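Shown here: the complex without one of its protein chains, the others still in place.
What follows is subunit A.
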Amino acid sequence: MNIKFGKWFLVTMLVFIFALVGCSNNSDETSSPTENDENDSTEETGTGTDAGPEDVTIRVAWWGGQERHDRTLEVIELFEAEYPHITVEPEYTGWDGYWERLSTQAAGSNLPDVINMDNSRLNEYYANNLLVDLTPFIEEGLINLDDVDDVYQDINVFGDEVIAISLGANALGISFNRDMAEEYGITFEPGYTYEDLYDMMLEIKEAKGDEEFFGFDLANAEYEMFFTYARQHGQSVYNAEGNGLGFEEQTLVDFFTWVQTMVKDGAAPSHDITMEYIDGGNSMLQEGSAFAQMAASNQIIGHAAGTDYELGLNILPTLEGGEHGNWIRPSMSFSISSHAQEKEAAALFIDFFTNSLEANEILMADRGVPVSQAVRDHLAPLVDGPVLETFEFLELVAEYSREADPLSPPGETEVRGSFLRVVEMLKYDRLTPEEAAQQFIQEASAVLN
């Protein structure tokens, strides 16, 4: 038996090892199955009839949940009815698979015409020449931004190039439990400081008398919170050139000290509890085991759907004697990729999303508060509950905002990862704020250089 055994064994083992390296390597072979479709569509373009505009096909990619997919598909139908010569091929996934798919498509020079971009990746794609400058389309009027205030497009403009169009605005805030605030007589209104937040949370915890109750869930959003904190000190996380950090070490030490104190004294849940809720797909806020949590303003729509409590939005704490740290930003944007064959049709599609009243009635501010004043005015009487809350919140934030920092440099994903790892060790009390700050600054600088 053994001779045969040994031979087969060797062969099997070799295959195993080969498979390992094969698997871990770049995934050209997984690149989009839609490649053929695209070729078909370009051929079709060539054979278009002379009557009316030529038939074209554009591919549109976005991420989201089922609800967003349904709404977006409905808008696409509406768009196709309005522009019968344009066929839209949707490519949609959840957030997790989206970037893997997009980067493999980029590697295969096969990006869809219209791509959904997130602020954190915009610079990376721009730096690699994968996005088209939209200025000509805006000047031609294909994309009409007459009703869009500049503030909403701020971070999508690079020098004199416009590389994306905001799909809706949001701002970082705190989502909180209105019922609980009333019950315990807490006035949770703009103007409170970081110290006030600490005191309030302990006050509620004491009133509740529940060991499993924590006031403020940081919700793994410490990085975003520090973004605001640095701005309140007149600094920023990244420097203007995007090749290094833009804050003083002491600022980060102070912030880390605050975070650690919140957790140590029980005003915020420990890291393992926070992660247990996030991994489990629910939140302490919804369950009523936390009074408030860090959130992007449009997240409240999802939170409200999963709880009986009445939720509200508040701005982040203010820094005594500091500047305004808030800013209004696109919650996400549409860009046209440089691989696009039908850039004009793609521009029309983006315009439709931005300006069509009918389309936005279907979308219902799911991607953030619409950036067009006309659309907002049109929707205002139609929305209620949490959606209305986000509309009102953005008006509130505008009073406490200053202009956005330039977009984060490529490599932000890695810097953010490093930040969260350091915060994790801080919250587990394995590092002092000073050590944590040092470690982060060292790691982040290495990435950015």
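Definition applied: contacts are C-beta pairs under 8 Å (C-beta built on N, C-alpha and C of every residue); 3 or more make two chains touch, one makes a residue touch a chain; residues count from 1.
As a working rule, contacts and distances are computed from a predicted model.
**Q** Leaving aside the chains you can see, what is the UniProt protein name of the one that's missing? Options: "Multiple sugar transport system permease protein", "Alpha/beta fold hydrolase", "ABC-type quaternary amine transporter" or "MrpA C-terminal/MbhD domain-containing protein".
**A** Hidden chain, UniProt protein name: "Multiple sugar transport system permease protein".
**Q** Specify the residue from the set A:91, A:124 or A:405 that touches the hidden chain.
**A** Candidates A:91, A:124 or A:405; residue touching the omitted chain: A:124.
**Q** Hey, which of A:178, A:378 or A:421 is the one touching the hidden chain?
**A** The single option touching the absent chain is A:421.
**Q** Decide which residue listed in A:67, A:82 or A:100 touches the omitted chain of the complex.
**A** A:100
**Q** Where does subunit A touch the missing chain, residue by residue?
**A** With respect to the unshown chain, the touching residues of subunit A are 1-2, 5, 9, 12-13, 16-22, 24-26, 28-29, 99-100, 103-104, 106-107, 124-125, 128-130, 270-273, 275-276, 279-280, 411, 413-414, 417, 421, 424-425, 428, 430.
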